[in-house]
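In what follows, a structure is listed as structure tokens, so that the remarks can point back to it.
Shown here: the complex without one of its protein chains, the others still in place.
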Amino acid sequence: MLNFFQLIIIYAGIYALMAIGQNCITGNTGMLSLCHAGFFCIGSYSTAIICKVVGLPFWFSLPVAAIVSGFVGFLIGVPTLRLKGDYLCIATLGLGEIIKNIATNVNPVGMMAVPRAELFGYQFSSRNKFTFILLVWFFVLIAYLLFRQLAHSRLGRAMTAVREDEVAAQANGINVTKYKIGAFILGAAVGGTAGCFATAYTLTVQPGSYTFMVSVMVLCMVVLGGMGNLAGVILGAFIIEFISYFPQLVGLSSVIPAQASQIIYGLVLVIMMICRPQGILGRDRYRYGDGRKTRRSAAVKKEA
Amino acid sequence: MTTLIQYLQYLVNGITLGSIYALIALGYTMVYGILKFINFAHGDILMVGAYTGLLTYTALLGESTNPVWMLTAFFIAMLVSMAFCAALGMFIERVAYKPLRNASRLAPLLSAIGVSFILSNGAAWIFGAQSRRFPYPFDNTPIVIAGLSITPHQILTVTVSVIMMVVLTLFVNKSRMGKAMRATSIDQATSELMGIDVNKIISMTFAIGSALAAVGGILSSFDFRVYASMGTMTGLKAFVAAVIGGIGNIQGAMLGGLILGVLESIGAPLLGIPSALRDTIAFAALIIILLVKPDGILGKNEREKV
Partner (left out) sequence: MKRIVVMLLVFLAAVTGVFANGGAESTAASSDTYKIGFIGPLTGDNANYGIRCSNATRLAIEELNAAGGVDGKTFELIAENSLGTVDGAIAAYEKLVYSDGVCAIIGPVFTSPALAVAQRCYEDGIVMISPSATHKDVTSVGDYVYRTVPSDSLQSEVAAHYFYEVLGYRNIACLYAMNDYSQGLATGVEDVFTQLGGTVSAMETCLVGDKDFRTQLGAIRNTDAEAIYIPNYTVEDAQILEQAAQLGMNLPFLSSDGFSDPEIYNLAPDYTDGVIYVGPAQAEASTILEDFTAAYSAAYNGDLPDSFATNSYDAMYILAAAIDRAGSADREAINAEVKATDDFSGANGIINFAPNGDMVASQGVYKVEGTTPVYVGSFQVVDGHIVQVD
């Protein structure tokens, strides 16, 4: 059971990285994106290809995954800047699906038996979960610190300004385009590194794993934890992973029907959202999230 | 010549597929128009509609093979399923979305995903994981004209979709309720001040959207079979269709559905690439359309300004 709890913590760490990336795009800059599954996919394949085909150590795949995902984030960011709100959401969702669809068409089986991550001769094996937890959560901590610094830096404040009011931000001399693309690149890069750890743990990549549900769940983690709150999104990742594996953790999964545990999962999501719509550690609503406010101000504008 | 017929055939198939997408897209678009949120559970309502229709139809039909009764039973089943889904849609709205109406727009999205999990797994639990066939209530022998084959089912699908859309357009544009609906979608607070019962309008929107999803579910189940997760991908595609057309716009949803259906059917052979890449074509088209028209083809260009 504790072994299984460790597994949940590893998965939570991997998803926490993704959620941090998503938070940078959605929570900090206010753009609704749904393609973290795509970045995850790119990261996973980077590790698989670099470790297995090229034969380089795992550590090389981290920057490669970050760069490649960041570049894809850039590619997505540039054209989609014209889009707002849900149009952006659906365009990014489309991109995520395209990435998965292409991966499936290249090789539907994916890759297997990827070599493990190694550090000074020590192998991060899935059997010794404790060191793997340290590895993943060390990077979560780094990402947390980096993004916390970022939020308080000029860059982060500019992003917040873009989120709160694009026009006002522009009027104040903030290059909105630059910061939007920047947010996409950063968010995608972190999402990509999450993929590296997933591959390092399961040692297998399968195109079928990167469905849009993954992106949706990552977004859920951010919303559940509290948008824009870094500690919150990490907590959100942990909670979502915990609920989804809870039946297996306590041994309930082999007793009750499999569908029942999925139904419970759905119920928990609904109840948690109703009890705490702003997220567990969320404080206020953001401009993007409050449709009524924007519409009212638009109406005011029209009247004037 | 052969290729011309071939492409006409793709077009016919694409229009059938597209009208189903359009029917489902209407539900997304209506809800979005009023509440500005993506109802992720819409695809699962489609599935519930298909199951309800199938069960009612088999129960009504019994052992009968009378063609007139088969068709009648089918339409009764469709009405029952529409009513059931309308009630279900209203119930879900009341329980899972209404408490979140004043929260951030992403909160109901999460709640919707929860509802979607509950519905699809509940159905899998009750009905099992196997797919079921919806028997044709009529003879589905294709009519072949010069190598072009059209099945009665395709004709039915397109006809029913067109009727539904015309009725819906008339309802929204001409009736009092429709006017109230439009008012609510433009400005909720002001509508409330004008004496419109916004809660009732929202319930009504969910009811109509869900009833349309039920029709879409039944019509698609001849082709797609009935199973617990049938709504997921179809729902996603329908949502894409709604966005292509300009979300919130009823004509846009119809147009978007048709465009998506035809693209999926004709795209791969036209470009000469494997058919397994048809999703890539559909989504790439979506992105290109959005880049050219950021608010969808028929969407109004409403920039957020202060």
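The first chain written gets the first letter, and so on, giving A and B; residue counts start at 1 in each chain.
The definition used in the following text is that a contact is a pair of C-beta atoms (placed from the backbone, for glycine too) under 8 Å apart; a residue touches a chain by one contact, two chains touch by 3 or more.
Note that the coordinates shown come from a computational prediction; the quantities given were computed from them, not determined experimentally.
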Absent-chain contact - pick from B:Thr58, B:Thr72, B:Thr169 or B:Ser229: B:Ser229
Listed residues B:Thr58, B:Thr72 or B:Ser149, member touching the removed chain: B:Ser149
Touch residues of chain B, complete complex, unshown partner: 2-3, 6, 9-10, 13, 17, 121, 124, 128-133, 140, 142, 144, 149, 151, 220, 223-225, 227-229, 233, 264-266, 268-269, 274-276, 278-279
Residue numbers in chain A that touch the chain omitted from display: 1-7, 9, 11, 101, 104-105, 108-110, 112-113, 125-130, 133-134, 137, 141, 144, 148, 198, 201-206, 208-209, 229-231, 234-235, 238, 245, 248-249, 251, 253-254, 257-259, 261-262, 281
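Assume only the chains that are shown with their structure count from here on.
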Gap in Å, rounded to a whole number, between the CA centres of chain B and chain A: 30
Residue ranges of chain A in contact with chain B within the complex: 32, 79-80, 82-87, 89-91, 93-95, 97-98, 101-102, 104-105, 165-168, 212, 216, 219-220, 223-224, 227, 257, 259-260, 262-263, 265-270, 273-274, 277-278, 285-286, 288-292, 294-299, 301
Of chain B, residues touching chain A in the complex: 32, 35-38, 40, 95-96, 99-100, 102-111, 113-118, 121-122, 124-125, 186-190, 236, 239-240, 243, 247, 274, 276-277, 279-280, 283-284, 286-287, 290-291, 294-296, 302-306
